[in-house]
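As you look at this complex, bear in mind that one protein chain is not there, while each of the others sits in place.
Take a look at subunit A:
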Amino acid sequence: MCGLCGAFGAPDHWSDGVVRSAPPQAQRRARAEAANRVLGLYGLRLAPWADRYTLSGRTGRSAVVDHLGALWPAAERLAGRPCDPLDPAVIAALEAR
């Protein structure tokens, strides 16, 4: 795993804690909602689960995600393909919304 994922025991992701406008649970819900806008393109869905998240695919495969730093490696494993924000098809799909 990568350092971005907090693989060495880091308790949080760099994006956590910068904006504290809501309780932690509400923040997790908001993050999951924002992530699902993109994850839906790969047939995946993120849901808050206690102080973590679950990531699940349409076939029922799922993974526990500690924080958003661990999201994309897990999403690529479940989707079976790269999750590339520079993929023109992905960009076009987001632009169309």
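Everything that follows uses one rule, which is that a residue touches a chain if its C-beta (ideal position, glycine included) is under 8 Å from a C-beta of that chain, and two chains touch if they have at least 3 such contacts; residues count from 1.
Quick note on the criterion: contacts and distances are computed from a predicted model.
One chain of this complex is left out of the view, and of "2-keto-gluconate dehydrogenase", "MoxR family ATPase", "GTP-binding protein" or "Peptide ABC transporter permease", the protein name its UniProt record gives is "GTP-binding protein". Listed by residue number, the positions of subunit A touching the unshown chain are 1-4, 6-10, 13-15, 18-19, 21, 30-31, 34-35, 38, 68-69, 71-73, 76, 82-86, 88, 90-91, 94-95.
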